[in-house]
Structures are given as C-alpha cells and as structure tokens.
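Every protein chain except one is present and positioned as in the full complex.
Labels run A and B following the written order; every chain starts at residue 1.
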Amino acid sequence: MTRIALTVNGSRCDADVEPRQLLAYLLRDQLGLKGTNVGCDTTSCGACTVLLDGESVKSCTVFAVQADGCEVTTVEGISQGRELHPVQQAFHELHALQCGYCTPGFVMATISLLKENPNPSEEEIRLGLEGNLCRCTGYHNIVRAVQAAARAGA
Amino acid sequence: MIAAAFEYELAGSVDEAVAMLGGDEDAKLLAGGHSLIPAMRLRFSRPSLLVDIGRLDDLRYVHENGDRIAIGALTRHAELVRDPVLAQHCALLAEAAALIGDPQVRHRGTIGGSVAHGDPASDLGTILLTLDAELVARGADGERTIRAAEFFTGPFENALGHQEVLTEIRVPRAAGTYLKHVRRAHDWATVGVAAARVDGRVQVGLTSMGTTPLRARTVEEALASGASPADAAAHAADGTMPPTDVSASSEYRAHLARVLVRRALERL
Partner (left out) sequence: MSILGHRVLRKEDSRFLRGEGRYVENLPLDGAVAVTFVRSLLAHARITGIDTTAAQALPNVQILTAADMELGPFGPPPFPGLDPGMGRPLLAVDRVRFVGDIIAVVVSDDRAVGVDAAELVAVDYDPLPAVVDPHEAAKDEVLLFPEAGTNVAARSGSPEHDEKLFDGCDVVVSGTLVSQRMAPCPLEPRSAAAAVGPDGRITAWLSTQTPHQDRMVIAGTFGLDPAQVRVVAPDVGGGFGAKMLNVEEVLLVWLARRLGRPVRWTETRSESMVALPHGRAERLDFTIGGTREGKVLAYRLAALQDAGAYPVLGAFLPNLTALMASGVYAIPRIEFEGRSVVTNTTPISAFRGAGRPEASQTIERALDLLAAELGMDPAEIRRRNFIAKDAFPHTTASHAAYDSGDYEGALDLVLRSVGYDELRDEQRRRREQGDTTQLGIGISTYVEITNGVDETEFGEVEITPDGGAIVRTGSFSHGQGHETTFAMIAAERLGLPVEKVTVHKGDTDEIAKGTGTYGSKSTQIGGAAAGLAADDVVEQAKRLVADYLEASPTDIVLDPALGRMHVAGDPSTAISWADLASRASDDGRLAELKAEREFKSAPSFPFGAHVAVVEVDTETCRVELRRLVAVDDAGTLINPLIAEGQVHGGVATGVAQALYEHVVYDDDGNPLTGTFVGYAFPSAADLPSWEAVEMETPTPLNALGAKGIGESGTIGATPAVHNAVVDALAPFGVRNVDLPANGENVWRALQEAKA
C-alpha cells in the first residue's frame, strides 16, 4: 500500500492505495464520489473523465498513485451548492442527456474543452468530444449544449 | 478490468529510474501510462514493478538545438500540438500528435512513452522514422543516441536495453504532411502516410503496414530518380506485409498506402 495525498474538489484527501488501484476507483470506492463512471476497459468511452490539475483525463487510465499531490475535480465539485455549473445547466436546457451514464464524463470533457477553446466551431466541438461515447443521444443535443455553454461564457 | 498486482516506485531522476529498472527484470517504466495502462487493465501486460517517471518535469520541453529540434521524452502530445517552436520548424510532428487518440489521451500521453511502446499502429513512430530522428537514451552505461532507423525492432519492441530510459528525441527542421486513414476519428491508423522533405530529400513513412513503422524506400528511390508522385506512389506497398484485421484487409491497406502516398507527395 502507498499513502497518497491529493486535493479532490477542493478538499484534501489522504488515502492508502494499492498501486494497481485506478484513480476512478479511488474516487468511487474510497471517497464515495460515485458520479465518475467506468464504462469500458480500453480508455475509449470517457465516462470516467475528470479534471486532473485542470485538464481532462480519463480516470480509468491513471493509477491513483499518479495523482498524488494533484488536484482532482469531479462532477460533484463543479456546482456551487445547489446551483448548476453553466455546462450542467446547458446540458439540461438542451436535453443533452437521457440515461445519464455518460453525462458526468461529457460535462467534465466539455469544461476542459471550453477552457482550451472558448469559442469552438461545431467541428471543433465534435472533435473535442471524440473521446466520449454516448449511445442514447446521438450527440446532436450534446453539441448544441456545448455551443450554448460557450455562448454563456462557461 | 483490474490490472494484475505490481510493485510501484516513484523515480526522482532519470538515474534513479535506471537503477530501479536494474533491480527487476520484469519492471517497466510508467510515463503517461496511456499505452501501458490499457494493456495492463486487460492483463496483456503484467509488469512486476512500475517505475514512475511521470514527475520528471525537466523532461518536458521543446527547444531548438543547433540544426535540430530537441523534444523532452516526457512532453505530452497536447504540448506538442500547441508548441510554437514545432509549429514553426517541424509542424508535421505537431499535426500528427493532434491526431492521436482524443483530448484526454493527449493530455497524458507522452512522445517518449508512445514511441517506446512501439505499437506499429502509432503515428509518432512513423514521423520519427520518416524524419530520421535521433532518440537519446540514458542507461546504466551512460547516454547514447539511437537512430530512428535502428530504434523500431519489432512489434512492441525497440532497441532500448532493459535499463535504458528515453530522455530526448531530436528531429530536423522539416516540412511535410501526415495523412491518416481511420474508421473513426479517434482510432489507430488503418494506414498512415508521412511525407517530408528532409535535407532536400523526400522521405516517406508508413503506419500500420507492417510490424513496425516503415520507410517506403522504393517510393523514395523512384522519386530520387525523377518519377512523378503518381508513379512513385505505385510502389508504396512494395516490400510490405500489411496486416489483415477487423479494420481492413491486407489488400485494402496496400491500396490505401498507394493512394495516400500519392496524395501526400502531391501535397508536399
């Protein structure tokens, strides 16, 4: 076991982890943050996307030990109290979610995308989200939601 | 899935990493982890020890070094994509990096990790081979420079010794193009073609046409003796044994290589 210390959603967390424990499972199992979902084994689906030191990463492809000393933001950490983050609000208003399983990953990927490219074209949005898969929505409303969030200055 | 258990050590320097590797013959290096961790999760790869070099931030850089551009082995793909020195002097490398995986992968994957992992479907290996890049490695016996042409020895195999760590990659100033045919945007290349002018010569590289990245030497020779792009491109698959898999048959790959080599040469 290795002892690590990291900041998750603004709070310091200390944890003992097996080296093979993924960041996704540290978040889910030890910190009780169930919003980050594991949807595949091959770093393909992006349902596990979180921010690591401000950049989107797939938490299923990071060992918890690699996050030692880092700042992690999950979907639970982006809304202020009960008010939704502008990206969450846009997803709601544009009906960009159905079963919801891929949604936290898309929301975090979107936050990172808009940080790097605040005014993306539709093509840039689609390419910017190529690392996230959805089976329900056909992506159409997700793209509209990202556009709305960008307009709102998210 | 869950990886098989392993020991973990964090290296504070390259020399420390070298020593740690020496302690276990089944040890592997962990950089960005985006080649290794997927393989470990499926239990295709089961190192007994991971030596983590991911914190060696002094290996993240791009700068001019004489007639070459020097790139630290731990530079992330996303950093290559936005680097101004590369944009000016070797945009081909940045353009290829932009086609790897997806944004999340590019935030973590490193050029050294990707190249050392040696997937024949990797884009950067082809770029380095096409550019006659040099790869600098440090091991127990000190530092050495390996030419790209000698680096890729087989599928997921390279010329590095067990205790060697890639520290830097050196590419020439060069203009070129990389065409990547994919099924889906974030896929590995079905076939990739790099064409670049290096020291006045046109050099052509191929992804996913064999067990390593390949140089299309017959194409290059044809061009050197004055053949048109179309005529030279007809040789694109010469001497290659492209795989058949769920993405494409060997014959279709050969066809793609010919088409893409012609297009890449026409763009140069």
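FYI, a contact is a pair of C-beta atoms (placed from the backbone, for glycine too) under 8 Å apart; a residue touches a chain by one contact, two chains touch by 3 or more.
Predicted model, so just to flag it, every value in this text is computed and none were measured.
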item	value
Among B:68, B:138 or B:181, residue touching the chain not depicted	B:181
Contact partner of the left-out chain, one of B:60, B:173 or B:255	B:255
Listed residues A:15, A:31, A:67 or A:127, member touching the removed chain	A:127
Residues in subunit A touching the chain absent from view	18, 20-21, 28, 33-37, 39-42, 44-45, 47, 74-76, 79, 84, 88, 91-93, 95, 97-104, 107, 122, 125-127, 129-143
On subunit B, residues whose C-beta touches the chain left out of the figure	1-2, 4-5, 42-43, 102, 181, 183-188, 190, 245-249, 252, 255-256, 259-260
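What we mean here is this: only the chains that are shown with their structure count from here on.
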item	value
Mean-CA-position distance for subunit B and subunit A (Å)	28
Subunit A partner contacts - residues on subunit B that touch it in the complex	1-8, 10, 30, 33-34, 37-38, 40-42, 50, 52, 54, 78, 101-105, 107-108, 184-186
Complex contacts: residues of subunit A adjacent to subunit B	2, 18-20, 22, 41-44, 46, 49, 52, 55-58, 60-63, 65-66, 109, 112-113, 116, 126-128, 130-132
